[in-house]
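This is the structure I want to talk about, given as structure tokens.
All protein chains but one are shown at their positions in the complex.
What follows is subunit A.
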Amino acid sequence: MTDAEELRSRTREFLAAHPPATTDRLDFLRARFDAGLAWVHFPEGLGGLGASRTLQAVVDAELQAAGAPDNDPRRIGIGLGMAAPTVLRYGTEEQKRRYLRPLWTGEEVWCQLFSEPGAGSDLAALGTRAVREGDTWVVNGQKVWTSSAHVARWAILIARTDPDVPKHRGITYFICDMTDPGVEVRPLRQITGEAEFNEVFLTDVRIPDDRRLGEIGDGWRVAQTTLMNERVSIGGMRIPREGGMIGPISATWRERPELRTHDAHQRLLKLWVEAEVVRLTGERLRQQLAVGQPGPEGSGMKLAFARLNQEISGLEVELLGEEGLLYDDWTMRRPELVDFTGREAGYRYLRSKGNSIEGGTSEVLLNIVAERVLGLPAEPRTDKDVAWKDLAR
């Protein structure tokens, strides 16, 4: 319905009415949302125009050229990438109107309360309990690996509402108020020295039933929307040659010939080729998405990036020789943004160890590829027909 030309002129009209130079940043962002130019593939009235997702680039280019402020998407990645599509798909009209606008403008940061100490790869085994008391749910449990929890206003939460049925069936999906007095956020320090993540302890947290997303007991299905969108957003990025981890080590190689050895040269060239091949794979995936033919390649991209990041950063530390014995800074910090390549080689090496664990371990992803892409038999299951309360733990 909306084509690129129409969208371009619409964006220009908007810019004329709200000149970026003289408009307050937040006012600008709110107005942009109300004009349907936030995410054009969302419905009208919810920041979009019901247009094709690929047309967003037209809007973004116009806004960028005009020097318009953006919503700092990296700061609110969980809200944009995971919470928003789930609220859109499963939320009531009231919920969509309440949450999506401040989510998109960045006025309200979101975090994700999914993983638990006892439920990592087997997320559906989670044990955080939600018990209904009238129109309210009372939640108790512990969540972990929660980025942005210390700055978040809201969380997407999955909790066990029925322990007497098999694990996938007794889960319900909620929106949790992170300012509730029962929510305690503690930094979780990692091997890098900093605390990018948190532990979140939930003690008698009270969630009104109108903050439930989807049906009672249907939370696992709702969560699939969240997790699927996490993967889509990974595939959408376009990376230039030598973007990512291969960039810094290539620069070091060029600038510091005294570090070069024959062994490192062989390994660097191999990794450079692998990085370029993975980049091209991502580009191919992006092109498939753009013509509406998403390929199964997406499932493999994270596997490839994890391995590559780990190998490249490992070589980089070694290449640095005496400097590789040093580390930039062990100070405990709580960064708001995660930048895998922003710090020095030692940090990159340690941080990239998490790449094969976070967002699905490489071992689980290999199973997913084998079963969903190659159609090989599923793992034998002993938990399918067992009530959650009777599972081994």
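The working rule: a contact is a pair of C-beta atoms (placed from the backbone, for glycine too) under 8 Å apart; a residue touches a chain by one contact, two chains touch by 3 or more; residues count from 1.
Operating definition for what follows: contacts and distances are computed from a predicted model.
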item: Protein that the absent chain corresponds to, by UniProt name, given "Acyl-CoA/acyl-ACP dehydrogenase", "ABC-type quaternary amine transporter", "Heme exporter protein D" or "ATP-binding cassette domain-containing protein"; value: "Acyl-CoA/acyl-ACP dehydrogenase"
item: Identified contact with the non-displayed chain, of A:Y173, A:W253 or A:W388; value: A:W253
item: Residue of A:R12, A:R74, A:R132 or A:R284 in touch with the missing chain, whole complex considered; value: A:R284
item: Interface with the unshown chain - residue positions in subunit A; value: 241, 250, 253-254, 257, 260-262, 265-266, 268-270, 272-274, 276-278, 280-281, 283-284, 287-288, 291, 297, 300, 303-304, 363, 365-367, 369-371, 373-380
